[in-house]
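Missing here is one protein chain; the remaining ones are kept as they sit in the complex.
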Amino acid sequence: MPRWGMAVDLDRCNGCAACVVACHAENNISTVGADEAARGRAKHWLRIERYWEGEFPDVRLTFRPVLCQHCDNAPCEPVCPTYASHHTEDGLNAQVYNRCIGTRYCANACPYNVRFFDFFNPSWDKPLHLQLNPDVSLREAGVMEKCTFCVQRIQAAGTQASAEEREVQDGEIQPACVQSCPSKALVFGDLDDPGSRVSQLSRSPRGSKLLEDVGTRPKITYLARQSQA
Amino acid sequence: MTHPTGSRINNDLLRPLLLTSWRFYVLVAFFGAFVAAGLIAWLSQIFFGFGISGLRWPVYWGFYVTNFVFWIGISHAGTLISAILRLVNAGWRRPVTRCAEVITVFALLIGAMFPLIHLGRPWLAFWLFPYPSERLIWPNFRSPLVWDFFAINTYLTGSILFLFLPMIPDFAVVRDRATGLRRRVYRVLALGWRGTPKQWHRLETAMQIMAIAIIPVAVSVHTIVSFDFSMAPVPMWNTTIFGPYFVAGAIFSGIAGLLIAMAALRKFLHLEEYLHPVHFENLGKLLLVMALLWGYFVFNERLVTYYGNGPAEMAVFRQTQWQSFAPLHWTMVFLNFVLPLTLMGIRKFRTIAGCVIASIGVIVGMWLERFLIIVPALGHKYLPYSYGTYRPEPVEIVITIASFAAMSLLYVLFAKFIPIISIWELKAGEHPPAPDLVPPATEEHRLGDLRL
Partner (left out) sequence: MTAVYGLYPDGASAQQAVNRLRAAGVLDRDITVISAQPMEDYEFGQMDKATWMWWFACLGGLIGLSAGLGLTWLTETSWPMDVGGLPIYAWWPNTIIIFEMTMLGAIVATTLTFVLSALWPQRGRTLYDPEVTEGQILVGVEHPVDELVSELERALSAPPGARVKTR
């Protein structure tokens, strides 16, 4: 069984947010409009956190893409009364929309705040409604949603590989954010395969986990920034 | 402490049932209007979507969960206090127990509504119920929300029975006193009660068992409500003190609710001869004890956080102590600690009016306490980028007000249809001691109550 994970090279991330757009497009995440976004209803499964370091004029801008960390000890899972949030065999932190009754407990338990509640039924400004992804279900009002590591792409690659009677190759699966990253800051793959790029990067001395001391054992490794620019 | 006796008790306590003044209809219409407004607000929330509430990322719990915890807390007034007073056989409990137990049942019913109101898809709430379904999946028994379901279910069942069993002899009294339709209804409710020694013994034994069983259940219920918070790795939530802290806070706000209800009953139903100043004084002392206990817990919780100086906890701590939530926090400390300590600690102020003022303060303060546990922590959780805040929208405010109106409405209706003070328990408290000529009950008989 693979154990899917990701490495994020903060040295390469320039905060362009192409991944955010790609994520919205791939996963049928409804755009809520400016007003609702201002009221805190925007749903960015993947967000670019921007931090300023230092005092003006000696400031440095740093970015950190934050998405669901697919924790091994995910605090969001045991609190769900209906198993909507649970762990799959290949280590994904799955969210089953049809089981969700909207207690929003998982979002509270999540230290990373990467779970989002659907306050209204989904809608898109024209012509965005014409580009919905048929592989991803729409979420009705009242359920929680979050990054799935583009599980539809993982499934498709697995099906394709088994049809061709072979293993899934490293780099064959690319979640939308990984695919769209112009500077190749995001790397996705199998953490259990010691030869895969993602597990090599995860073992890098630059690597650290986000909020590691909370004890969630996340599967995303952030590679620390080295450049001074 | 003297009470009227015999038929006088019947007359006084049945008067609200048999005579109806216009004030009753005004009260029902007044509270009913608020309840109707609350229902409309909830329906519109279902219809238009949850977005009409003020909840927002990352503060996904707000007024509704505050109300849930608040009302479950209020419910600790009745059954728990009444059970303790029954077990220690406190004589002054007799006029107090029923109006306390009623608070439990109604507050639980209202409190249990809030998880439903708060659900994103409330029409699927039955998925929490453990039943073999076509979905081939059961509830997650490891989830604190499922514990809530079981705990509230047990507590509500127990409280309703604990309230209902001692009402049966009083239904028999109404049955004998009333005529017409009322007589027929109360005949059914009285379940064929006659009043033989066997029935009295069984009733008292049942009440004793229930009292023993309901105390740990009541403690567990609010501990489990606190688990809703302390099980999540949220700064200032994930702490072992929450269990006892919540139980103490629940009893605290419960006593306050009971004092307000008793003062209202005494005034509007003219029960001055039954609810004496001594009852208020005793409960006022209890309120004082709980205020001290509450202060002790808050001091513990705060000091440990301050000394530990963890960055995530301190972010929340600063918010409540000095920053945006500070006005609410210090209001809470004043209302929950300074005010009851002053009013209940000084004998001159421990009057009925003093009790009511302190209790209203405690009710407001305890509501704020729950709000201040939930919102600042969710709004300042670890990553500064995801800090957020929360402001209630009209729908939440209307539903919150409606919950208070619903409590008042149910209480008014209850006092209209059921003797609000237990008639038989009052009579049992006043009958004279046995004369010498009769073979007295032996010591063994008296101790028989406690025999296992």
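A and B label the chains in the order they appear, each numbered from 1.
The working rule: contacts are C-beta pairs under 8 Å (C-beta built on N, C-alpha and C of every residue); 3 or more make two chains touch, one makes a residue touch a chain.
Every value quoted in this text rests on a predicted model; they were computed, and no experiment measured them.
Remark: the omitted chain is touched by one listed residue; of B:28, B:46, B:84 or B:137 this is B:137. Of the candidate positions A:12, A:87 or A:225, contact with the hidden chain is made by A:87. Annotation: of B:154, B:282, B:324 or B:351, B:154 touches the absent chain (contact as defined above).
Set against the missing chain, the residues B:23, B:184, B:201 or B:347 yield one that touches it, B:201.
Residues of subunit A in contact with the chain left out of this view: 71-78, 80, 83, 85-89, 217.
Residues 6-7, 10, 130, 136-138, 140-142, 146-147, 150-151, 153-154, 157-158, 161, 165, 168-169, 172-173, 176-177, 191-206, 209-210, 213-214, 216-217, 220, 224, 424-425, 427-428, 431, 433-435, 437-441, 445-446, 448, 452 are the ones on subunit B that touch the missing chain.
Quick note on the criterion: only the chains that are shown with their structure count from here on.
Separating the CA-averaged centres of subunit A and subunit B is a span of 43 Å.
Chain contact summary for the complex, subunit A toward subunit B: residues 36, 39-43, 47, 49-51, 64, 66, 75, 78-83, 99-105, 107-109, 111-113, 116-121, 140-144, 211, 214-216.
Per the touch definition, subunit B reaches subunit A in the complex via residues 49-51, 55-61, 115, 118-122, 124-125, 127-128, 135, 137, 139-140, 142-146, 149, 228, 231-234, 378, 381-386, 388.
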